[in-house]
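The other protein chains are all here in position, but one chain of the complex has been omitted.
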Amino acid sequence: MKKFTSVHDIGDLKTALEKAKYVKENPFADQESGKNKTLLMIFFNSSLRTRLSTQKAALNLGMNVIVLDINQGAWKLETEKGVVMDGDKPEHMLEAIPVMGAYCDIIGVRSFAQFHNKVDDYNEVVLEQFIRYSGKPVISMEAATRHPLQSFADLITIEEFKKTLRPKVVLTWAPHPRALPQAVPNSFAEWMNATDYEFVITHPEGYELDEQFVGNATVEYDREKAYRGADFIYAKNWAAYRDPNYGKILSTDRSWTVDAQKMALTNHAYFMHCLPVRRNMIVTDEVIDSPQSIVIPEAANRVVSAQTVLKEILK
Amino acid sequence: MKKFTSVHDIGDLKTALEKAKYVKENPFADQESGKNKTLLMIFFNSSLRTRLSTQKAALNLGMNVIVLDINQGAWKLETEKGVVMDGDKPEHMLEAIPVMGAYCDIIGVRSFAQFHNKVDDYNEVVLEQFIRYSGKPVISMEAATRHPLQSFADLITIEEFKKTLRPKVVLTWAPHPRALPQAVPNSFAEWMNATDYEFVITHPEGYELDEQFVGNATVEYDREKAYRGADFIYAKNWAAYRDPNYGKILSTDRSWTVDAQKMALTNHAYFMHCLPVRRNMIVTDEVIDSPQSIVIPEAANRVVSAQTVLKEILK
Partner (left out) sequence: MKKFTSVHDIGDLKTALEKAKYVKENPFADQESGKNKTLLMIFFNSSLRTRLSTQKAALNLGMNVIVLDINQGAWKLETEKGVVMDGDKPEHMLEAIPVMGAYCDIIGVRSFAQFHNKVDDYNEVVLEQFIRYSGKPVISMEAATRHPLQSFADLITIEEFKKTLRPKVVLTWAPHPRALPQAVPNSFAEWMNATDYEFVITHPEGYELDEQFVGNATVEYDREKAYRGADFIYAKNWAAYRDPNYGKILSTDRSWTVDAQKMALTNHAYFMHCLPVRRNMIVTDEVIDSPQSIVIPEAANRVVSAQTVLKEILK
């Protein structure tokens, strides 16, 4: 594996899941592979789970880890080409990226959608510059359009908890006070479409995701119909994708909050969320504190997905 | 040892001091015990000594270390239960803590008293949530009411420098321009009360500490009487504890600054302070720069106390 930025990099999902299972059961079995290898983790945005779980995964593999928060202790980076750099950004990505690449063996990058320019976001201008200029394998630690380490952990978790071969998995939009990128729902949809699960997306009108991610999923505006018979409810907020509303909040309708009443429509479904989650906006305390909530094992699997990916790249 | 949050977790003090002595003389003797174990250090507040010495202690034991400053690079955490999270805090401690626990073997937490609510501070609401929800051994890296790694290092230092079996140890309040928590004096008192030393606390009226920490100590308002014959002067500022003045500054009286005149009353006492110390507020340059000042060996012993505690937890 030369990079890990989407489901397309992981190869056959069954094989990937078997590798993940092995890693989970044998976390310290491959420490020779990481010896004298350095993972550099670059954060343009905040992180808790990704920061900790990816470090842990690399340490389990015997790697060295260097963490850099671009906005704390480093230089602000210019991304535009051809500009006269007389403003507040003293360094250009064109230098910073190959320099970073010179000091490590694998680079992880977190760079969210900025909602300034949809074309830039969906072209992954930051992530793509890292792939192009760093000279090293790049893993996405959540980019503008996808969060593949999360989606892989989600898939591992569903495989661990599913009670039927082909569960019904429902991705539901939920309200949130801030405009959030589509990376998590896009990516989750992309991974679910690569399985043979029954996959349904439900959201208020106007929140349609990019068709390349929706793929063959069933989009169901009738929320109750979507919930009915679900084995997994995967909640997430996102801001509008479609023009002219890209990046805008169209609704904060709390009838979309995942609550016990709606969960009662399901096939005793598990509740999932990538975290951080706003309680009583995205999901009620009652649901997230219930035994059906698997958000903690889901987060714990972030070590497993990251370690599986790093191990493949180290090969 | 399952946690380390007060003197009550350390067991017999003589045994603890022997273990500390061994650790100090053999810092790298137990590297197998920390192999593939990860210490996660969580800071809600600033830190110099604790940050560095606890990392050093864990590295000496062969552990991996991950440091997280909650206010830099992570998400702001909600602590109240039952709220609708539509404000500036995107993550709840109820998720963040078990997630952190999933990525490590031991958690260190620094969370100071906030002086908003005395009951919350003295119930250690943050630390207790870590103990309850992380699923991992928790060590206090200074919580709202105690700073046990400091107190243990203080005890080790007194044992190293004492010239009589049962020295007279005096904790003296000293002035400071900011309102500071009672964690260090509370904790120091708790540890001194667990020894057979002669232990005296002196402070202006109104600065009485919580009785559970004062214990059998002699509280002496006559400062000169307190200093007389002292073998160790331990200076520290704290804000008022008693209602209705909790968290308030009642005095900035510089006659309480530790100076050469007052030190002359003692039995050629050593000067101690947990650091950081404000020179010429808490203590004069003359005293802290004198050979009787042992603040640096005291700080150096922070590695020893932390390593002794981590080693016990790893067992």
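For clarity, chains are labelled A and B in written order, and residue numbers in each chain start from 1.
Quick note on the criterion: a contact is a pair of C-beta atoms (placed from the backbone, for glycine too) under 8 Å apart; a residue touches a chain by one contact, two chains touch by 3 or more.
In this text the structure is predicted, and so the values were computed from the model without any measurement.
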Touch criterion as defined above, residue of A:Ala29, A:Met85 or A:Ala260 at the omitted chain: A:Met85
Absent-chain contact - pick from A:Ala29, A:Val99 or A:Ala260: A:Val99
Missing-partner contacts on chain A, residue numbers: 36, 38, 40, 64, 66, 68, 72-75, 78, 81-87, 90-92, 94-96, 98-100, 102-104
Touch residues of chain B, complete complex, unshown partner: 27-28, 43, 46-49, 51-53, 55-56, 59-60, 69, 72, 177-178, 275-281, 285, 288-289, 295-296, 299-300, 303
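In this section, only the chains that are shown with their structure count from here on.
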Computed distance of Cα centres, chain B from chain A, in Å: 39
